[in-house]
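A single protein chain has been removed from this complex, and every other one stays in its place.
So that you can tell them apart, the chains are marked A, B and C in the order they are listed, and the count of residues begins at 1 in each.
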Amino acid sequence: MELIINLSINGIATGMLIFLIASGLTLIFGLMSVLNFAHGGLFVWGAYSGVFFFSLTGSFWIGILCAIVTGLILGLLTEVFIIRPVYGNHIRQILITLGLMLVLSELIKVVFGPNVLPAPVPDYLKGSWLIGDITIIKYRMFIILVGALIFCLMFFTLRYSKIGLIVRAGVMNKEMVQALGINIKKIFIFVFMVGSALAAFAGALFAPSAGAIYSELGMEFGIYAFIVVIIGGMGSIPGSLVAALLVGLANTFTAYYVPILSMVVTMLLMLIVLLFRPQGLFNVSGVSNK
Amino acid sequence: MMLKRMKLSTKVYLLIGLALAFLPFINDSRWFMFLMIQIFVFAIFAMSYDLLLGYTGIVSFGHAMFFGVGAYSAAIVMDRMEASFVSFLLGTLVAVLIGGFISFLAGMLTLKLKSHYYAMLTLALAGMFLYIAERWRSVTGGNDGFTFRIPELPGFLEEHRNFVIYLFCLLAMILLFFGMKRITESPLGRVLVGIRENDQRVESLGYRIMPYKVLISVISGMVASLSGVLYAISIRFVDTSVFDIQVTLDALMMTIIGGVGTLTGPIIGSAIINFSHHYLSDLANIHWIFQRWMILFGAIFILAVIFFPNGIVGTIQNKLAKRKTKKKQYDTTEKSLRKEGA
Amino acid sequence: MSESILKLESINTYIDQFHILQKVNFEVKKGELTVLLGRNGAGKTTTLRTIMGLNPASAGTVTFKGENITKGAPYQIANKGIGYVPEDQGIFYDLTVGENMRVAMRHENDETKERLDWSLDLFPDLKRFWKKPAGQLSGGQKQMLAIARSFINETDLILIDEPSKGLAPVIVEAVIDAIEKIKDRTTVVLVEQNFSMAKRLGEKYYILDNGMTMHHGNMKDLEQNEELKRKYLGIG
Partner (left out) sequence: MNSIIETKDLTIAFGGHVAVNQVSVQLPENQFTSVIGPNGAGKTTFFNLLSGQLKPTSGQVFYQGKEITDWSVVERTRAGIGRSFQLTNVFPNVTVLENIRLAIQSREKVRFNLFRHFKSYTAFEEEAHELLDIVLLDEKAESLAIHLSHGEKRKLEIAMLLALETKLLLLDEPTAGMSLEEVPTILRVIENIKKQEDRTIVLIEHKMEMVLDLSDRMMVLFNGELLAEGTPEEIMKNETVQEAYLGGDPNERVHT
């Protein structure tokens, strides 16, 4: 029983991390219908700048902050120079952002060097609590909390805030939103920057839990994020959360019981979903898949 | 006579092929031959990619898995069996069958959905193959890979083995080029273009989309596997790098830079990318930035997608088409020329 | 003579390679309801879209309240005080009626509230269905929402594109009543195919044909002019 609880907590923590990466992707796809294959690149840039500034300043929070700023800046540049010419054309978006992914992960090696970088956990989040036989690793708890917080924040902002309304309206009818006196270009830049910052934020949180980071992480976790978005239903934030938790739990349990299957299980989940519910678990009707 | 009935373009292609066959007599240095073989192999690989991207509008991000499956199947079969002509054929057959089967599966699952599903599924599948290749050490040798022997050629030919492989790959490229060209110019190929342009309309003309998409992805997967077989044979070694996303990216860049939907574009793209790989890596001794030449490529790729979406061949064809338009007085346009010129 | 609020001078607009508006001249006086008439494809909708900056003019000038707005972005033009009700109404279907209104509100202050209350009195249906997704409204209610939404902010000019299109006659009556009240508060430009409606509401008219201004004047004169009506509007 204790084992199952331990594994579940690990799984949920992993799932929350994946959700954090996927949330930015979902946001950008769901609201702007942009497929950003460079999302993993933003994630890995967040991880590196988080670790770099943490070791530079000694403050974990400054590291996180710098990662978010990095995400915002990269998001801004990406939207203006890469995405803007290809709005509305999925195939070109896929191609161009994959090119960007390549550039981003190679640039990591130029800026931070090609070697694996150790990523420590800040002292006050080190260690664990012991409740009976259940070990609760503090940092994992921290990630679960942050993930839940981000989910609530995104969900309620989109549902109830004015900016959320404008963004949703902009997706339905871009022209009309402009004719109502709203600068939709600015809004889209903003959404893209927030999505990118979420990816970078996820990177900065991920680094300490992995212990070490390298530039190929972007591709690996980019794939995870995409799988989660497919399983959850393209563009649905609750869908992403459920799918991410599912993937996290499935991964943790198979890694323990059938280690050889741990990579394949994510794929299997996706295949099953594609087979029986190709539109994903929580499809948003507005941005459906067909 | 055969020659008379041939179109001008066909003659030109054959002539270039013939010229390439004689190239080793001018420069037979090992590295040059090797480079040319790489160009041929990747040209085949990129052409198979163009069938999907350029002619049907399907984006695959896992094309490397066919390449890798081809390379591994050939290598494993030849490693386990005696290096004979039979094992070579068997390896090729296995490679093509597995390649075809995977693309069939991926196609059935996602091709009825929008383009990005196929892209993501293939990306993930390719990731899975890489993982399996790394973990299943008893068969694949893990990250280190393994070398294997290829069948010995009779007598005199064995002395010029590189030359034979060179000719073999060149011949394969030429045959596959004409084969794929015929597919794109067949009634089926025209339906594919219709699907690329407007898939819903194709349905309301009475064509089912799925069989076409699946069929072309199977053909493409099989050809890609073949290029993997040739690759393995040409270097007599295989490791997990054949499954790398980099391989897919190479095909993508070759196709885009050369010209999507042209088949000749990917060949030219393959030549450009392979030559640049070679020379830019050499430059790494001069400045470390050249070790990171992928940045440069990525940037060129991005610029090409934005400003140069027709690639080299596509742009030239457009120019020619415009000139012809002026002659003809009415506005003939860009790609319509494709079916005549190319 | 009242002052001119909007003026289009030899406006040329292209959509793709098509030359849609060819030297359109058009002037609206403050407080007057001007109707744009003409056959399908005459360029009426494009004229409104050019004013809004949605299909910017390639030549000519658009002046609004003395300011040149020809090259303005749609949102800038809207913020100068022009409301727009497009032909398809531009309702955000998945948002509720209230959310549709909120998206349009530039400020949420007393003045906006006053305008909101006023329009809810004008269209009680909107109040009733405040929390209902706008996609579920009837055609007439959608039209009302679109109109109410277009002047929720301080608005000096409203452009309304064919409000009677696709509506049952009873509902058209309600829309006419509403526009009559609105025109006391702001200047209105109306594109309309339904001549009986145009006749009842309009003070001035402009006739477009093939992207050119063919005729303009007082609505009362047009009513008498059988020849004009037959020639450009196909009625009589």
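Keep in mind that, in the parts below, a residue touches a chain if its C-beta (ideal position, glycine included) is under 8 Å from a C-beta of that chain, and two chains touch if they have at least 3 such contacts.
Quick caveat, the model's predicted, so the values are computed rather than measured.
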Neighbouring shown chains of the undisplayed chain, as defined at the top: B, C
Of C:Y14, C:Y93 or C:W118, the residue in touch with the unshown chain: C:Y93
Sole contact to the chain not displayed, among B:G70, B:G194 or B:G298: B:G194
Interface residues of chain B (partner: the chain not displayed): 182-183, 185-191, 193-194, 197-198, 200-208, 211, 215, 328, 330-336, 339
Interface with the undisplayed chain - residues on chain C: 18, 37, 39-41, 93-94, 133, 135-136, 138-139, 165-169, 172, 193-196, 199, 233-236
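The rule is simple: only the chains that are shown with their structure count from here on.
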Interchain centroid distance [CA atoms averaged], chain A/chain B, Å: 33
CA centroid of chain B to CA centroid of chain C, Å: 56
For chain A paired with chain C, centre-to-centre distance based on mean C-alpha positions, whole Å: 44
Residue ranges of chain B touching chain A (in the complex, touch as defined): 57, 59, 61, 109-110, 112-117, 119-121, 123-125, 127-128, 131-132, 135, 245, 249, 252, 256, 289, 292, 294-295, 297-299, 301-302, 305-306, 309
Residue ranges of chain C in contact with chain A within the complex: 52, 54, 73-75, 78-79, 84, 86, 90, 92-95, 99-100, 102-104, 106, 149, 153
Contact footprint of chain C on chain A as seen in their complex: 162, 165-166, 168-169, 172-173, 175-184, 286
